[in-house]
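Only one protein chain is missing from this complex, and each of the others stays in its spot.
Coming up: subunit A.
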Amino acid sequence: MADQDLLETDQPLLVAESLSKSYGRIAACRDVSFSLYPGEVLAIVGESGSGKSTLLQLLSGQLAASGGQVSYRMRDGVTRDLAALGEAERRLLFRTDWGFVHQDPAQGLRMAVSAGANVGERLMAVGWNHYGRIRESASDWLTRVEIDVARIDDAPRTYSGGMRQRLQIARNLVTGPRLVFMDEPTGGLDVSVQARLLDLLRNLVAELHLAVVIVTHDLAVARLLSHRVMVMKGGRVIETGLTDQVLDDPREPYSQLLVSSILPP
């Protein structure tokens, strides 16, 4: 059993090998390689247009790469190339073992159906067929993301921005994924709500031993959540390392510029 656990954390969960994507002559992403281990949080930072979001889409299999490959260690322990998975398998992976938190909650939620159904959808998609148990699980998750259970039957339309984002997180985590992709999860929220959301995320990530790839332009988010940081510019990874190392002692001129452009409070 102990060996099993060791194996579990010893091998990378997600491996990107010289990943690239070009749109005609424009290279949105060039030669990106890294490994992500279970329970590890990797932040991808950089200015807009640096290829962060393209990279996230390549990693999550939503976009076909022009070169290189992404492999993922499935729940059965076998590492497989994402491009070689069938569409059905990829979609199953996407709603069971993975999560994807969009910047705009409206993209990740069904705005017209109730919060409970939003959280329960993934469970029903994997064959849960007992209303009582689905609802119980949904209310449990609403509590965990600090949403009042009394609002379980309200549509997310009636929720505030922060609540929507927390609901989106609950919806993603309900099937116990091992890897969550986040695209600017705190963008568009005001500062106090951001702080609360980050706090919540940090707890959940630690508690559930989640691996996370988080794309952000906000270095504070990277500092608070991530273990490692990759700095991107012009589609390339220009610097990578432990979070405090990169943020406190940046080596590349562009990273230095990025760090120094944070306004002092």
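Here is the rule we use: a residue touches a chain if its C-beta (ideal position, glycine included) is under 8 Å from a C-beta of that chain, and two chains touch if they have at least 3 such contacts; residues count from 1.
What we mean here is this: contacts and distances are computed from a predicted model.
Participant: Which choice in "Phenylacetic acid degradation protein", "Alpha-D-ribose 1-methylphosphonate 5-phosphate C-P lyase", "Putative monovalent cation/H+ antiporter subunit G" or "Molybdenum ABC transporter ATP-binding protein" gives the name that UniProt lists for the one chain left out?
Facilitator: Listed in its UniProt record, the absent chain's protein name reads "Alpha-D-ribose 1-methylphosphonate 5-phosphate C-P lyase".
Participant: Out of A:Asp31, A:Glu121, A:Glu146 or A:Asp218, which residue would touch the omitted chain in the full complex?
Facilitator: For the chain that is not drawn, the touching residue is A:Glu121.
Participant: So one chain is hidden, and I want to know which residue out of A:Val113, A:Ala195 or A:Val259 touches that hidden chain in the complete assembly.
Facilitator: If we include the chain that is not displayed, A:Val113 is the one touching it.
Participant: Please identify which residue in A:Ile134, A:Met163 or A:Met230 touches the non-displayed chain.
Facilitator: Residue touching the chain left out of view: A:Ile134.
Participant: With the missing chain put back, which residues of subunit A would touch it? List them for me.
Facilitator: With respect to the unshown chain, the touching residues of subunit A are 87-88, 91, 95, 110, 113-114, 116-117, 120-122, 124-126, 129-132, 134-135, 152-153.
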